[in-house]
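Here the complex is missing one protein chain, while the rest keep their positions.
Order of writing sets the chain letters: A, B, C, D, E, F, G, H and I. Residues in each chain are counted from 1.
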């Protein structure tokens, strides 16, 4: 017996469906949301995405990153397969690391109107340096805005050891 | 010499008993509580549960997770063998990751009426993404409600490295 | 030249002595204290104890744990060899994990009257689950009582990965 | 452009198909093979399977293992989705660890008639002990039979550290 | 459906039974064997035992070790619960590390008459030094005797890093 | 002072050049070789390539792998920037894991005519399973052919732990 | 399609350009900035730099460090290739570890006028000791000045284990 | 060109000098200070010292520790070679772990009059237990005194795993 | 009950004795042997010694190493406490790393006349380089002499990663 009945999942057109078209150019429209069944509670949903790739906007060289995405949902959760397709749609898209991370956060804010959201991208190095942008957001005018400020204050106090190997 | 006498453990019907029936469909009724002998003190009890498995509600594909459960007991502790049977009862049950984690917390609140409780589920990836919901709760109208809010604020400030291998 | 003269260590009957009797039934009386020479300062003393073993009170099966003990001394330090003998005295003693950790803290409070103390026990799994109780204490009516509350609030925000191997 | 044309994949009825029925009782018939396009060469194909679960034949308690499967193909490769379904079919099946590992090897020998095959199962502990059976096989009367004997000789010369956590 | 029928497990009196008596003085008689169903094949069965403890024969101080036991069965497998009880029976027994490891191997040879067997004990340090005896054996007059000699030759070529922490 | 003069590097058109065109469809023609200055000696050159990505030939879903390439050169070394471009050219190309690894080895044999070469691809999981093909080759009729057979015999005797996280 | 058009990148003279001159004496003038497109938001940009080397001012012996640089941009981002050239310019420059880290922070404050910036250098040991200076800064008279003070307070609460190997 | 001219380093008699006398009995007089060139700023200087050894005051047995020393300088930095000699001077000196750590902090306060300082010693085990004292200090009557209290509050919230191996 | 009776341990004057004099100048005479009770069998005894320290013969600077000692005993085992005292006796002794390792092996050959012995010393770096001598020996004219040659051939095929931190 499944915990959700079909009537609770009208938007889930992708999960369990064969007709998946992988789009390889930036496609925010592919994102889908489903209902959050636990809106009475603040809780975190986290997605680990170690298979992110895009292109350098100047050299066209492929870039690679692991993304760590976490949010406190309000009315909506992001449907996981649509998130996969969205992230994969950056495959042949060119943009700077700092811009890519901001864009993804903006698109998910638009889709989910979350109470809180954050995204940390950790890219592989080019020329010996690697870049790891971190963006977060709390709904303006709520306690979550203050939460975003607090989590930025505590961000990355213990940097992971990096030796490019 | 055992520190607890038998009269202090009237509810423990499972531990040390042979007649264990493993239930493989969601069975909250199997949960049992025992008395907390140290109610004068706030302390944490933590259960590490790396052997959790359930089913995807749409595809019926098995899902796997490690659960990290922590709580500050009030009058009751969860009896460990009954917790094992309860978690194992999700084996052939289908539900979304976010729902499973919320349901387990709700059942334990009902059983234990704890001062504070939290649960972090870390699932294996499907399609390159893994999902890690985190839910917590403090008894409403007490300082533990504020504690839950604080721990949510500090949650996962240093994400563990994930590469799907 | 040793930093402590003999007259400062009148209670140390165990360290460097051959007549060690290992007691294997719970023996709080074996604990000994020595003077803290730095009472003007708050500082932590920590003991790592990966060789703790006791018995399950119902099945008599041996249990194993690593204990992490930390305290801010007031007038007294625990003499390290007596602590070893005390912890070893649980060897053939049966008690639940949650009770064992509370009992050890209680005994050390009685011995040392510390400003602050905490103990985290991490046990090996039985039936796929492992239990890690954490108990702390600050001297009532002092700032250390508040410190205990604060450290409970921050406890285990980043659970260690567990896979039972 | 895909490297294999459709005519080279007539047996692949599962990959990319929606109609997946997950069987949870031992089902060797679900296994499917595809052609090895590189039969002129000895090479290894390895599958890492950290999501294996079965039942204890006496207590019905769930068991968990990570399987490491490697083989040198002859005419056939195992189709990866069918291997997943086959391994998942042990979900509600009861058998001893040593038997499970032998049975899987036997089924894959029957399906693939491989030049060489080996399987290492690493189970989570019960009662403080974990069991890791390792089975291998080389086609009788060929040099691969000798290879199996050699690899058994070199097996696990550096055991991984295990502490049940 | 379980893979072994009851008639194939006549000796298994311990697994799934409540009447377990834990013996804490060296008790080789507790060991039980079950039939090996795959005698046509050479394969390894390995037991990881991180919860071994005995006593120092001179000081009576508890010693702790992780044991790594591997064997190629002939007619018999060791029943896992009886192995647990046997290893636990060293709990209050005093012997040197080198002797303990040799004795366990001797007892298992007597029980199983295995084709090949090896045991590596890794003890915690005393006085800054730790001791790790390794013993192996192949049935005399067979190719397994040569196998034992070969595996001794290749033993521990890459020592694990040790810093006593 | 550079150790190689320009006349020794006539083929290096890519390294240090701005006009890099990244090709994202399988392009073996982009590979370039340079002279091996140490042909009197057998030695290994190894490339670690953690940024490999291609497509699944049936579902078009992106696949990701880390490649470990090693060879003993004869007359030629592979120019490192051309190797990067060649591997990046699989970006939008669809093929099975086993085929991709064989194809890369074949192309490098054609380019370099090496004494010995091997390639190990470690892919991220799909549906809980990951696939790691390993292919090697020694020049036929030379001692390196025997070397390839030997290294296949010793391949992956200590599988790395995999838990899909 | 690249996310930034050319007109948004007028200062990027280095990235994708062949005419790179590596300067090996301290050259702050090589630093270049680009526009921050997300000034409405506080977010972190982090650079991991494991390839830093300079000279000891007294002995001229080469020193090596990994640098961890993080900042919250105001109007400007540092162009990554110019940062690489700047850091590489310390190659033949002599200075004490504490001074090097302060100088780099000063130069980046001058270039970027950031809201917040921090730099942690972790050097390899000389004579058994290694030195890890950590410097941070928040724009005076803003909330970021308080942020710098807070992050200094929380700095390095869990020192990484160091054994000089 | 070195960043410090000779006139800024009048006290550095040890670094780059051949006449080093290693003293093996507690010698606080060997410590030397140099000027802090960045007094306008609060920043951390950290020394990792994994090669500390002293003697047990009762048994004369050598003790070993890794020291982690961090401070915010005021007018003075500790000269690194003199720190090495000072720490090495404990080599044949006997004292309890708790006393050694307090003494070193006291000597450095006397030498440097720092704004803030902390020292964590992690010793290897004796009799199965290891001791890790942690001492800190902030200049009395300044905000750094409060900082010391805060950092003691946050000290060691995530104890490192210890198994004595 | 201890496994060895007192009459089998006549030489053990140190273990369990209080009158331990720690000698800090090279003292091979402190070494003691005990009888090997299992002479009918070839087996390994290994000692991990992470607390070794000596002096540089030219600069008098302390050196630190972890020693890995393994041997196949003939008639004698080394008594573990005497080994500790012997190794500690190098504390104030000056010698080159290569010489220290050879000398220890020579002394143990003289004491034990072992069938096989090996010693690997891993020192901490000086000036950025660390030195790890490895010495082994097999009894001349026996198969163990060939064993030593073979183990030298296989020595350190997979060097541990070193970064001096």
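Methods note: contacts are C-beta pairs under 8 Å (C-beta built on N, C-alpha and C of every residue); 3 or more make two chains touch, one makes a residue touch a chain.
Model, not experiment: these values are computed from the prediction.
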Checklist outcome for this item: The listed residue (A:36, A:80, A:102 or A:130) that touches the chain absent from the view is A:130
Item to check | Which residue of G:51, G:79, G:118 or G:156 touches the chain not shown here | outcome: G:51
Checklist entry - Since one chain has been left out of the picture, which residues of subunit A touch it in the full complex? => result 61-62, 64, 122, 124-128, 130, 160, 162-165
Next on the checklist: Touching residues of subunit G against the unshown chain: what are they?
Outcome noted: 20-22, 24, 48, 50-51, 53, 55, 59-62, 64, 88, 91-92, 124, 165
Next on the checklist: Across the whole complex, list the residues on subunit I that are touched by the chain not included here.
Outcome noted: 25-26, 55, 57-59, 93-96, 98-103, 125-137, 149, 152-159, 161-164
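Keep this in mind: only the chains that are shown with their structure count from here on.
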Next on the checklist: Quick check on the interfaces: C-H is repeated by which of A-F, B-C or H-I, going by over half of contact pairs matching?
Outcome noted: B-C
Checklist entry - Since subunit B and subunit C are copies that touch, is their contact same (over half of the numbers shared) or different (under half)? => result different
Item to check | Whole-Å gap separating subunit D and subunit F, where each centre is the average of the chain's CA atoms | outcome: 27
Checklist entry - Centre to centre, by mean C-alpha position, how many angstrom separate subunit F and subunit I? => result 44
Checklist entry - Residues of subunit D touching 2+ other chains? => result 16, 48, 50-51, 55, 59, 61-62, 64, 124-128, 130, 154-158, 160-165
